[in-house]
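Left out: one protein chain. Kept in place: all the others.
== chain A ==
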Amino acid sequence: MAEHREYFYRRLHSLLGVVPIGLFLILHLVVNHFAVYGEESFNQAIDFMESLPFLLLLEIFVIYLPILFHAILGVYIVFIAKNNVRRFGFFRNWMFYLQRITGIITLVFLAWHVFETRVQIALGNVDLNYSLMQGILDNPAMFWFYVIGVVSAVFHFSNGLWGFLVSWGIAQSPRSQKIVTYFTLIVFLLVSYIGIRSLIAFAYGV
């Protein structure tokens, strides 16, 4: 493996984006959806998640380290591209460009989000519960920042899932790649809905 270091890192980058980061994203947004059923049920769900055994190890190996690796190599990948959508305005070239833009937006959003929640909780400044998110999303500017962040993350995941299936040679023919495009479009719409729905529940209580 040592002689194919770049190959290994890039394929690992592609894999980590789907497993575990993509799965974690979906899990996170699905658990957030408890907010729609009321403060009580959200807090219950959070208490359960927080009571998982080996929580810190799970967080480190399933969330923090994979995201850190994906983000660092990802910024490098953004840097080495020379985007040319003005000269070549094809659909997939736009997706390529948007994948890079949403990656950067997601990174900024994530840094802010982790600081505002996980770091503040760790410092003992706030408690993890419904009212924490309610307090944050009460501010319309923050609400829209979160909407953009969530949609970016979900787009990056959905289009990245397409890229994963092509980069590992699972979707090979033009027809199969087209079918995967429609499939990932549905994933994008559904997961975006789940994410935004809970933001609305936090911000407006409906």
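In this text, a contact is a pair of C-beta atoms (placed from the backbone, for glycine too) under 8 Å apart; a residue touches a chain by one contact, two chains touch by 3 or more; residues count from 1.
Simple rule for what comes next: contacts and distances are computed from a predicted model.
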{"item": "Protein name as given in UniProt for the chain not displayed, \"ATP synthase subunit a\", \"ABC transporter ATP-binding protein\", \"Peptide O-xylosyltransferase\" or \"succinate dehydrogenase\"", "value": "\"succinate dehydrogenase\""}
{"item": "Touching the absent chain when the full complex is considered, from A:R10, A:H28 or A:R197", "value": "A:R10"}
{"item": "Contact residue for the chain not shown (choose from A:S41, A:N129 or A:S167)", "value": "A:S167"}
{"item": "Sites on chain A contacted by the missing partner chain, in the whole complex", "value": "1, 3-4, 6-8, 10-11, 77, 79-84, 87-88, 90, 92-93, 95-97, 99, 162-163, 166-174, 177"}
